[in-house]
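Only one protein chain is missing from this complex, and each of the others stays in its spot.
Take a look at chain A:
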Amino acid sequence: MFLASRNFCCHGIRTCQLGTDLLSRSIKHSASATMPFRHKNTRRIEGLDSNVWVEFTKVAADPSIVNLGQGLPDISPPSYVKEELAKVAAVDRLNQYTRGFGHPSLVKALSQVYEQVCGRKIDPLTDILVTVGAYGSLFSTIQALIEEGDEVIIVEPFYDCYEPMVKMAGAKPVFIPLRCKSDGNSASSADWVLDPAELANKFNSKTKAIILNTPHNPIGKVFTREELQVIADLCIKHDTLCISDEVYEWLVYKGNKHIKIATLPGMWERTVTIGSAGKTYSVTGWKLGWSIGPEYLIKHLQVVHQNTLYTCPTPLQEALAQAFWIDYKRMDDPDCYFYSLSRELESKRDRMAQLLKEAGLKPVIPDGGYFMIVDVSTLNVDLSDVDEKQPYDYKFVKWMIASKKLSAIPLSAFCGPETKKQFEKYIRFCFIKKDSTLDAAEEILKNWNKQKS
């Protein structure tokens, strides 16, 4: 394929290496040549190296495994979205840098869509920051506004990155669990609620922010107006920020409405709302997200952004802007993708729930999002002989992958240290999957019961 590797190395390098005899001798005599390597990780990332995804995406990468674990669609994005991206490849200037805080046509489109949703003026240049996925928005928000000495309230179970990001900012996460109000017999995500008195107790003078995720990953809860009002009242009373992760904002099922906490009185000025192209358009691999809020908060996120990656990719932002214009024009039309996707997912949700019930499992039916949690303790799978210090659900999922060729994600990955025991009987399935994937899952779940008897 190419000439011997020696020819690849520039002549200059070999000359240079021959010429550094002095260097070589000096190194042999240098203390550091024999000293133990002192360059370990910085304090800010101490203990943050492990990650449930790194562990489980590797295990589930085997194509023979039906993967309902990681939240990634295997359905196709809408064709017009793919077409817009194909179009931009031909435009030269779209292959070069764009505006750092967000490509002009994209922030314009976002401001129009969200003005419609929020019922208030949103300045595309000062009230919006485009980031590398909602993940990047979470990071920018936390780095901009949270620091050592701060406490940040996190609702459990939580999307796993909140805890390490808060720690990396030097702050202390304060956890509060969603509790099942119907005494363990949960049929719906609506059964999982915060105890208002317990929540109020978590707020103190050090509380800088609360992270809200609605619709909620992993349970699928869609916080009601009343529930949001409780949170809002506390934020206002304690002068606290709200970081509102609303990536699943369009994925709400019949009978439910997504409400933006930023639209409640007194909340716009203290809320950063985060959204995601990946979840909105089923293009997780585009890694584009955004933060929307008042200028005096967003400007600090912009400072973080200009000191971390500066600008997001241009072609993807342009294609996304075009897709948004298409759907913005039909926001009053049921065919708008924002609504048609949730209808498509609702039937997948119902199918998934049915399959799990037939296998003798008790799924918690989500009101929103594309995840479903299931109590697997009823299956009584004995894993006490598995010689690992991991929680039950980690062991269960690994066992399920190996013996049933079906993957999911253990729920204790989404819990703080105190609550892991509470949630270790649950696992999370992702149902934004094409029919053939769900068919394959059905086969496994049907046979599961048969094998048992």
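We take it that a residue touches a chain if its C-beta (ideal position, glycine included) is under 8 Å from a C-beta of that chain, and two chains touch if they have at least 3 such contacts; residues count from 1.
Keep this in mind: contacts and distances are computed from a predicted model.
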Among "Protein DECREASED SIZE EXCLUSION LIMIT 1", "KAT1 transaminase", "Serine/threonine-protein phosphatase 2A 55 kDa regulatory subunit B" or "Origin recognition complex subunit 5", UniProt-listed name of the chain not shown: "KAT1 transaminase"
Contacting the left-out chain in the complete assembly, out of A:V303, A:M331 or A:V386: A:V303
Listed residues A:H216, A:R270 or A:R428, member touching the removed chain: A:R270
Candidates A:N95, A:N201 or A:N447 - the one touching the absent chain: A:N95
Candidate in contact with the missing chain, chosen from A:G69, A:G133, A:P157 or A:P391: A:G133
Touching residues (missing chain, whole complex) on chain A: 1-3, 5, 7-13, 15-17, 19-20, 22-24, 26-27, 30-33, 35, 37-45, 48-49, 51, 53-54, 57, 70, 72-74, 76-77, 81-82, 85-86, 89-90, 92-100, 132-133, 135-136, 139, 143-147, 161, 164-165, 168-169, 205, 233, 236-239, 241, 265-266, 269-270, 282-288, 294, 296-297, 300, 303-304, 306-316
